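Below you'll find the structure I mean.
The other protein chains are all here in position, but one chain of the complex has been omitted.
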Amino acid sequence: MRAERGLRRALRRQVLVLVPLVLLVSLWAASLVHAKEAAPASADPALEARVMRVANELRCLVCQNETIAASNADLAVDLRNQVREMLRQGRSEREVFDYMTARYGDFVLYRPPLKSSTVPLWFGPPVLLAVSLVGLWWMLRRRNRLPPEQFENDPIGDANDTPGPARERAGGGDTR
Amino acid sequence: MKVLRYLVPMALLAAVVAFLGVGLGLNPREVPSPLIGKPAPAFKLARLDDATQTISREDLLGQVWMLNVWASWCAPCREEHPLVIDIARRQLVAVYGLNYKDQVPAAKNWLAGLGNPYRATLVDSDGRVGIDYGVYGVPETFIVDRQGVIRFKHTGPLTPDVLRTRIEPLLKELQRAG
Partner (left out) sequence: MIAEAGHFALWLAVGVTLVLGIVPMVGAQRGRADLMALARPATHVLLGLIVFSYGCLLLSFARNDFSILNVASHSNSALPLMYRLAASWGSHEGSLLLWLLMQAGWAWAVAVFSRNLPLPVLARILAVMGLLTLSFLLFVLFTSNPFDRLIPVPLDGRDLNPQLQDPGMIFHPPMLYMGYVGMSVAFAFAVAALIGGNLDAQWARWSRPWVTVAWAFLTFGIALGSWWAYYELGWGGWWFWDAVENASFMPWLVATALIHSLAVTEKRGSFKSWTVLLAILGYSLSLLGTFLVRSGVITSVHSFASDPKRGFFILVMLAITVGAALSLNAWRAPKVGLGARFSTLSRESLLLTNNVLLLVALAAVMLGTLYPLILDALGLGKISVGAPYFDAVFAPIMAVLVFFMGLGPLARWKNDTLPALAVRLRWAAGVTVVCAALTAWIGGKITLGSVVGLLMTYWIVFSVLTELWERVRPAGGVKANVLYRLGQLPRATVGMMVAHLGVAVFVFGVTMVGTYDIERDVAMSPGDSTTVNGYTFTYQGNQALRGPNYDAVRGHLVVTRDGRAVSEMYPEKRVYRVQRNPMTEAAIDSRIRGDLYVQLGEPIKGDTWLVRIWVKPFVSWIWVGCLFMGLGGMWAVTDRRYRARATSASTEPAGTAATAAR
């Protein structure tokens, strides 16, 4: 009896070891046969990434507002190829943009160049941000210096609904 | 002072409406060429009728000439072609064709069928010269002066109106100049 159980245990141990081993070997063999790592579409993925970065800032002139990176129009493909070739030759991104604007004008750039006509565009928002925050602060200060008669009756007096140790209010808490 | 607070929104409204109103008369898809007033980009291309012969930009110096960009697959080119033939017939200017991203046999057939107004047609099969000239659609037409400087560009098919009001006066002026 005990010998039988011992035998069964030994067998089970062998199975437990063999089965995974067999599976592993067959999987490995299968991987040798089937999987081939797909080749990247372009010979130089790093260059391609640069091409896409540049192409994402260039406008497709025959499309309804698309970049040459996203568009499949003939001109977009041609210009992408042009960008790729220039970058491959070692030109800088600045040179690529200059090349495009020399032929198509500033219209082809999605990042508007900074020149005298675009100063309000680029500096407008930051200046507006600063001016309005300062202006707001100044206006609030001035408002607070007005005599109390100028203000209307305060609907809640000095009561405050701030969270924190608060008295339980009848009717369900603060109005927000 | 307080009145100002209420005038500012009105003024903004007026400004925005004014700009939008002007905008109604503009074409947002029209791309002005940065090459006007600049030397015509260099090229050296084979002729359509004789692939062994080439024409370069230098060959065309000393005369006022018109470059008409076309392709056999382009429908609007077909529309404007009679006008180009007319320009050549009236000897207003020497017209050269730029066959853009096309196949030589198809181009030859097209000209055979519709008429050939060009002194010569240059073959730009990969579109490189087109890109140099800022071509983004066909047909397009350029006018280059005696010094080789681009003086005019028209995108889209030529119309009798454009011919009469823009091209003919310009040609007169350029041909008068030395």
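Here the chain labels run A and B in written order, and each chain numbers its own residues starting at 1.
As a working rule, a contact is a pair of C-beta atoms (placed from the backbone, for glycine too) under 8 Å apart; a residue touches a chain by one contact, two chains touch by 3 or more.
Worth saying up front: this structure is predicted, and the values here are computed from it rather than measured.
Residues of subunit B that touch the chain left out of view are 2, 6-7, 9-10, 13, 16-17, 19-26, 28-32. Interface with the hidden chain, as seen from subunit A, comprises residues 34-42, 45, 48, 52, 56-57, 59, 63-67, 69-70, 105-113, 117-118, 120-122, 124-126, 128-129, 132-133, 136-137, 140-141, 143-144, 146, 148, 150-156, 158, 160-166, 168, 172-176.
By our rule, only the chains that are shown with their structure count from here on.
Separating the centre of subunit A from that of subunit B, both taken as means of CA atoms, is a distance of 40 Å.
Residues 31-35, 101, 126-127, 131-134, 136-137 of subunit B are the ones that touch subunit A when the two sit in their complex.
Partner subunit B is touched in their complex by these residues of subunit A: 61-62, 74-75, 78-79, 82, 101-105, 107-108.
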